[in-house]
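One protein chain is absent from this view; the other protein chains keep their places.
A, B and C label the chains in the order they appear, each numbered from 1.
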Amino acid sequence: MSERTLRARVAQEVAEVIATRRVGAYQHLTLVAPGVAELARPGQFVALAVGGETSGTLLRRSFSIHKVSPSGTYGGTVEIVVSAVGVGTRWIAERAPHDTIDVVGPLGKAFPLPTSPVACVLVGGGYGSAPLFWLASELRERGCHVEMVLGAASEDRLFGVVEARRSCDGVTVTTDDGSAGQRGWVSDPLPEIIDRTGAGVVYGCGPMGMLESITRVAQAHGAVAQVAVEESMACGVGVCMTCVMPVVGSDGRTRMVRSCVEGPVFRGDAVRWDAFDGGHARVPDDAVGAPKVGGH
Amino acid sequence: MSERTLRARVAQEVAEVIATRRVGAYQHLTLVAPGVAELARPGQFVALAVGGETSGTLLRRSFSIHKVSPSGTYGGTVEIVVSAVGVGTRWIAERAPHDTIDVVGPLGKAFPLPTSPVACVLVGGGYGSAPLFWLASELRERGCHVEMVLGAASEDRLFGVVEARRSCDGVTVTTDDGSAGQRGWVSDPLPEIIDRTGAGVVYGCGPMGMLESITRVAQAHGAVAQVAVEESMACGVGVCMTCVMPVVGSDGRTRMVRSCVEGPVFRGDAVRWDAFDGGHARVPDDAVGAPKVGGH
Amino acid sequence: MVDLSVDLPVDLSVDLSVDLGGGRRLPNPLMTASGCAANGKELHRFFDVADLGAFVTKSVMADPRSGRGTPRMAETPSGMLNSIGLQGPGIDAFVDEDLPWLKSVGARVLPSIAGSSSTEYAHVAATLRESRAFDAVVGVEVNISCPNVANRGLVFACDPMASAKVIALVREQLPRDIPVFAKLSPDVTDITAIAAACVKAGADGLTMINTLLGMVIDTDRMRPQLGGVTGGLSGPGIRPVAVRAVWQVRQAMFEGRMPTVPIIGVGGVRTGRDALELVAAGASAIQVGTAVFNDPSAPVRVLRELGELLRAKGFDRFTDAVGVAHGR
Partner (left out) sequence: MVDLSVDLPVDLSVDLSVDLGGGRRLPNPLMTASGCAANGKELHRFFDVADLGAFVTKSVMADPRSGRGTPRMAETPSGMLNSIGLQGPGIDAFVDEDLPWLKSVGARVLPSIAGSSSTEYAHVAATLRESRAFDAVVGVEVNISCPNVANRGLVFACDPMASAKVIALVREQLPRDIPVFAKLSPDVTDITAIAAACVKAGADGLTMINTLLGMVIDTDRMRPQLGGVTGGLSGPGIRPVAVRAVWQVRQAMFEGRMPTVPIIGVGGVRTGRDALELVAAGASAIQVGTAVFNDPSAPVRVLRELGELLRAKGFDRFTDAVGVAHGR
């Protein structure tokens, strides 16, 4: 891991919720967090504490940063998009304006930006699209042609279709049930888009299975995939070693690397997709320090 | 314990907070809890769950019932007066209108009412006065002459002085620092009041030390003390045996009895005050089943 | 009594019944935990105690006991510490009053017995056997987590020999069709060794786990918060220890390292999901303890939730879910 990443600055602040609204199946929150807002880059995330003084829920929950406004009426704000799936996300989604939440961020590595104005395709599954609009703007500022593919199980689980049309040069929508856009997966239209635009980079954010297929399609069509993963994290700041996954390093060797500090964005072709299986990730036998017979 | 008490009905309901306001050092909450309201009698208490889904605070907190309105715009309501001293009481005191709290009650035995219209003195220390106004009304309905003594460390910790003047035939106020009423303790004016009114019963609610001195004064002046105690309770419903204290039974023998079901109201002269010391209560050597040498 | 009939019975499409030995089938696997439900009357105000698979009573000893002084409890994160000191009426009052009352409301009873010597356990068991309401008894739970007066006050359950002796003596006192459950402490280096010793001595089943030995300091007074200095830690915070204990002992049975007997799981169960964890680890019945202090109707709520979960997962019979997490 580079010295730079580790020494990257990070803020911890008690953020006031200044807006919260329902967007389809999600809750979109705006938090006053000037320290985070000032430092963040697209692809980074924040980790939020759950519950108040009586909380038995100790671990923070991670959310991609959807948008930052480094200054404004309230000071800098950070926006996130929350899918309420369990006790922590429910608590966060229920916060009302003026409630406070303890925020740590920005965390992790941002999406790397191309140094020349290549075409890019941004693929988001469900709330996975949240960090992509900001990325799209930055790419277009650099002169990149940007297209977006948004996919979800059904229309209510799509996020940001309108915003996508505003911030990109082309938008394709897929849903599993055909309730919006074309029926199918994001990987279906992807080959055509890469080929047509001559895209050099495909950025992806969404479930693991989707990231794997994006990587495969990108590779097959001559593009580099940059994917933001979502592993279970206890600390989010690099100290607990729970969020690891097998990734091939520049020396060609596989290591169990921390997705919170060396990710969440990885080159798709560096991820050992073969080791993932139903929510588990094995340690590949050829990984550095892999257990010998008997295991550890 | 009598069969009647145990079979007394009790409700468990998710109560909406419909009003909450600051009263001196306390928070006065009104909860919609028709089941509790219908059954409650003065001296009984409610046990409230703390925190929501994320709560690591498992045990309920107990509060004397200040007032009930068995029916009204919202259905029956129950009022309590909360002194925020720790994590649980802080959480409860912070609830806003429309928030909900899980309530179990009414619990414990009520103040026994005299069968003839004797004069009574009601003594409340701090928020301990909360259940006494309701008691005062019931006593006056039965033709009793009712006087009240309210005491606290300072003026802001007195509760219900105005209400007392409305519901009683005489009110005396004491504060430790003299910030309201006469400087001193509730036990100072008590002898004179008992003697003047010829009171047959002194009802007390407040800290243990106060209840002990009320008992002593009442005994010395020919009155019976009925005191509502406040022991640390894990369950409030009689199943855990944590809230016990040494009390002399009708057979003259001391037992460790549960203050949540056999109390919280006890005859003052039945309580083994000699066993209490700085928040601890010893098992008196003559108690039924007291440990032999070596202890259990 | 609060009318719970709208919420009950649990969905009938799942067969919740379970046989814990003695040839009696319990209608469902939910029980109270000893010491967390008194002897029935109190909770009967909240739900019908006969709706439970069995009602487990507070551990009873030979003589009346006052228990310890107070404070007897301290709240801890997601749990509590207690030191009651086995306050109780003694076995004679228990068989004269508590057991007949439980029988009168139709409850199936799993009395918990205790002693400070193995002969005291045997005496309590014998008194129980002779009692007029004994036909309400579906099994006896032996709480071997009491200090053994003969052995420097160490609890029986910390020593395989001492545990075995108690179990053997109790087993002798009771008819063969009354299963005996040894209730184990987690505070041991190897719980499978104690479990195996108890089964070898005649235990027909095991209850796991009792509380963990813990302590809280009152930082205002800078002294132990409990009158009894140390106490027993219980509640959701310890559930992972209970799941592990049940798993380890069930694993030992699967591997043939000890005979297979039913396990009653207890420790930190607050919801149907929590109960299912213990079941999947190998428990054939579930006790709800500390959660009752949070929600007096927790045992029947957990039963309902467990039934719903099993149905949602496609189980036809509760017993099919017992131990399924092994070998997955």
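Keep this in mind: contacts are C-beta pairs under 8 Å (C-beta built on N, C-alpha and C of every residue); 3 or more make two chains touch, one makes a residue touch a chain.
Remember, predicted model here, so these are calculated numbers, not experimental data.
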Contact with the hidden chain (one of C:Val18, C:Ala62 or C:Val216): C:Val216
Selected from A:Ala15, A:Leu135 or A:Met256 as touching the chain missing from the view: A:Met256
Option touching the unshown chain, where C:Leu81, C:Ile263 or C:Leu303 are the choices: C:Leu81
Full-complex contact with the absent chain, from A:His28, A:Arg41 or A:Arg60: A:Arg60
Positions on chain C contacted by the hidden chain, ascending: 74, 76-79, 81, 158, 187-190, 212-217, 219, 221-224, 229-231, 233, 235-241, 243-244, 247, 268, 273, 276-277, 280-281, 309, 313, 321, 324-325, 328
Touching residues (missing chain, whole complex) on chain B: 56
For chain A, the residues touching the chain missing from this view: 6-12, 49, 56-60, 102, 104, 231-232, 234-242, 244-245, 255-256, 261, 275, 278-283, 287-291, 294-296
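Definition applied: only the chains that are shown with their structure count from here on.
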Between chain A and chain C, centroid-to-centroid distance (C-alpha), Å: 46
Chain centre separation in whole Å, for chain B relative to chain A (CA means): 55
Whole-Å separation of chain centres (CA-atom averages), chain B against chain C: 34
Multi-chain contact residues (two or more partners), chain A: 56
Where chain C touches two or more other chains at once, by residue number: 77-78, 236-237
